[in-house]
Structures are given as C-alpha cells and as structure tokens.
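I'd like to ask some things about the structure below.
The complex appears here without one of its protein chains, the remainder shown in place.
Chain lettering (A and B) follows the sequence in which the chains are written, and residue indices restart at 1 in each chain.
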Amino acid sequence: MSTEPIGLARDLAPKGVMRAQIGHTDIAIWRSTNGVVSAWENRCPHRGMRLSHGFVRGESLACAYHGWHYDCSGKCHYIPAHPELEPPSTIRPSIYSVVEQAGILWVNTIADADPVTLPKDLLSIRSITLACDLPTAIDSFSSAAQTEVSLFNGSVSVFSQQPSILSLSSPDGADGIFILFQQPYPHRVVAHVLANNLYQANDLIALSRWCESVRRAAEQNTQSSNAPASSL
Amino acid sequence: MSGYEHALKYWYPIAMANELAEGQTKHTQLLGNDIVLCGNNRGSADVRTAGKPLLVQSDYGHVWTTLSDDPHPLFSIPEASEHGRRFVPCGVVRVSCSPLRAVENFLDIAHFPFVHTGILGSEPHTEVYKYDVNIDETADEVFATNIKFFQPQASKSAEGGIETEYIYRVPAPMAAVLYKTCPPKPEYLDVIALFVQPLDEETCDVWPWMALYDDTSSMADLIQFQQLIFVQDRSILENQMPRRLPIDPGHEIPTKADLTSIAYRRWLKKRGAYYGAFEGI
Partner (left out) sequence: MSITLYNYVLSGNCYKVRLLAKLLDITYESVAIDFHPGQEHKSAPLLKLNPAGTLPILVADENIFTETQAMLVWLAQNHDTSGTWWPVNNSDQIANVVQWLGFSSRLSATIGELRLNSMLNKAIDVDAAKQGSQQSLRELESHLCEQRLKGLQWLTGNNPTVADIACFPYTALSPDAGIEHDEYPSIRSWLHELRSLDNFLTMPGIHELHELKSIDGKTP
C-alpha cells in the first residue's frame, strides 16, 4: 500500500476532524488549534466510538462519547470521569503517518508517509467522490480532458501510477491541473483536484462543474455496464 | 448452547399495548425471524412466525412475545402496579447497533456531560464517584447502587440542577431498569426502563417506558423528554466499532466508572448470552 492522498489540506481547518478509509482501515484525521495534523485508527480504545466524531480542544482530540482527551502523540491524558487520574500510557489509538504537502494530506497506514512531489502553489479546487471503480474514474477524467478545449489543451499525462495522479495541460501548455485519485473502498473513488495559479476565479468554478460532468459520465458508464442483460 | 439459543428463552417487546386496532397487522423481526402481529380485541395481538403461533403477554405498556415454548418468566417491575404513578410508553426508536450495546449505554453515566449536555450532565461536573455493583444471586440480576451525579435538568419535572441518585438493575440481557431521584417527590424514585427488541445481532428496536410521579407535565412533554435523551444516544450507538459488544476483556479499556458495564459483560458471559456479542479476535 502506497502513501495515499486522502484529502485537501484546505478541507481540514484548525479544530477540524474528518474521516478517511484506506483498504479496510478506518482513519480519523484531525487538526489541532495550532495546526498540527494527526491520523489515527478511528476508534476510541475505551468503548469503540469513532474518533472522527470527536471534538478538538486546544492540542487534544476528545472522544464524543465520554470526552477522553488524547494529545497529538495519541496518548490519553485526561479522563473526565476521573479528573485526578493520570491515565496509563498504554491508552492510545494506533497512529498512522500523515504529511501535509502541496495542499494535500497524505497518509500511510503501514510506513512513513512519502508523498509524491507536486509543484508548489497549486490551488485547491475540490475533492469529489465518484461511485465507480478506480480505472473507470481515471479513464473518465482522462478522456473528458482530451475534448475539453476551453480549460485544457488536450494533453493528458500520467504523473504517477502509485498513487494514481493525472496531469492535464492548460491551454498555454503548462502543467495545469493535477487530479489525485484515492479509493477508500471498492466502487468508491475520491478525486482531489488542484489547479495552477494561472487559472482565474471563473475558471475554477468551470473546473468544479467540469468535474461534476465527468462524474455523471463515469457513473453512467458504470451503471450501464452493471445493468442486467435484459434491460440492454 | 449458542447465543441464539440462549436468547430464544426470553420475552421481548414487539408493540405498544393498544398500538394495533382489531384486525390490523404489523410485520417486524425478532432474533432474525420474521414476525407478524394481528391486533385483537383485548388491546394485544396474536403473534406468529412462519405460520406458528407464539406465546404473548401484555405488561409494562407493551405486547411481549417469545420464540420459546418454555421461556424464562418475564421479569418483574413491582412499581408498575403502584398507585399514583404515571405510566409512559415512549414509542420505539430503531438503532443500527447490537441490542447489548443499547443496554450498556443505558447503564453508563460518564457520558452524560458530553452526550446529554446541559440536561443529564455538564462540565465541569464530570467526575463519577465510587458506587457499588452487585450480582443479586437469587434473582440473578445485575444491580448498581449508590450512584450520584450532578444533573442540570434531571427530568421534565426538575427545576434547576440537582445531585441525582441512580440505581440500575439489569433483569434480562436485553432490558435495563433505572431508578432515579424523583424531583417533585424526593421520598420516591422514578422508574425508567429500556426494553430492547433484537431484530438481529446488529439492529434493534428500543422501547423506553417510564413510571413516574409527575402530575403536571403533559404526556407529550414526558415522552419527548425521553425521546430527546434516547436519540442523543442513538448517534453514539451507531458509531461504536465493532457494532457487536466485545464481552471478553482486552478489546476495550474500562475504568472504575465502568463498573456496571464490566459486571454486565461478565454476567452476559457467565450465562452464555452471546447474541449481539463480538466474538472475533
């Protein structure tokens, strides 16, 4: 399993908590008030509550159920039911490696996160989820980009295989758009879309709407290929 | 004996009394079996599974059935026959969780400040003081006593925050009864019960029922207070992983605030009540 792009850094503000899935691993990702990002097993060791439902207080993530507080290292340091108790250091969720780079949150559940190097100063457009498999998602974006002339110049290249990243050239021929793909679980793909800073505000809205039309096409293809023979 | 076979021996609520008009039918599930109810002229219902008639009884505001021909008797709640109490069936709420998780959550007080904020608890009053838990060997029930907790609004009838006393009782694997300070009548205890209908091991219908001393609140107010509390719990219950309750120690880490839950899990294990329990590694 490679290092996976699980979200846009923009979408995890200070005091924010989100959830990601890689393979069968359910992950809570949160950002402290001072901006430190952590990625943990999405399960409070106390009663199994998903930590992605928790709340951030200062430099701690607290579980929504009983308010157990965990610091950025994952150590439980405060149990509200026993305010005087120093919690045993063994109370901690599994911790995963997370790195923030080029506006992307990268997570690796088995080794140190090792992000793909992307150009600096990319603008975050959006993360969009498609109900289809990974090859269909990549093909759909790739083929749609070859015919969309106002935003791109028709040139599409594979920037990275593992994880899958497409690079789409802007009309001036520069690396215009990067689309990073992540499959949280089968038949679900998240596409993280970033643009170079030469695109204007109106283009960004057009890009967002273009992503939606790609999704419609990808899901339509998936539906028709999954339809029973009798309905064809 | 499997967890399923053990669970067959108990009574479960499947409707409120007088819920069905005569001749009206309703479909539900019990322990993974499809059940059909048909209202009769006694405010109860005739109940069948796969065409076979089942035993039925009416008690505590509900219609109860069992899949066994020789079930354990339905537990007793003596307060149900006390004159002067108001009996409040609160309807049903469906939850995607193990029936055992629903019961265990009901036995927990440490979550009050975070899940029932401003009502059953509030920061900084989060400490759970020492209390006692016993297994009553004669009745074979779990009892937790001497529980005290500060509550901003302990019940519909409470005016302002009070230190509330709780007693918990687990009379069957999928039922729990709470006795708590009755604000208008401090010499009495209000009774709030949670009756759980296991649809299967990971889905349940929960039927709260109350026997209160409260002459002023409207019935709708009383019901909605309880629904408010229970639906606050629902979003917790649907996000506990695994969905089934881990009974063996090692999967989850309790503290001494969780004595009731520890005793409940041990008691389930001792009697082989594994329906809805997590038995994975």
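Everything below uses one rule, namely that a contact is a pair of C-beta atoms (placed from the backbone, for glycine too) under 8 Å apart; a residue touches a chain by one contact, two chains touch by 3 or more.
None of the values given here were measured: they were computed from a predicted structure.
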Sort through A:36, A:95, A:151 or A:204 and give me the one touching the missing partner chain. A:204
Which one, B:23, B:124 or B:250, makes contact with the chain that was left out? B:124
Which residue, B:25, B:76 or B:235, contacts the hidden chain when the whole complex is considered? B:235
Sites on chain A contacted by the missing partner chain, in the whole complex: 7-8, 11, 13, 15-16, 18-21, 55-60, 62, 64, 67, 69, 71, 77-78, 83, 125-127, 129, 184, 190, 201, 204-205, 208-209, 212
Going by the touch rule given at the top, which residues of chain B touch the chain that is not shown? 16, 19, 89-94, 96, 114-115, 117-118, 123-124, 205, 218-221, 223-224, 227-232, 234-235, 238
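By our rule, only the chains that are shown with their structure count from here on.
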For chain A, which residues count as touching chain B in their complex? 26, 42-43, 45-50, 53, 64-67, 79-83, 85, 91
Chain A partner, complex, touching residues on chain B are 110-111, 113-115, 123-124, 126-128, 235-236, 239-242, 246, 251-257
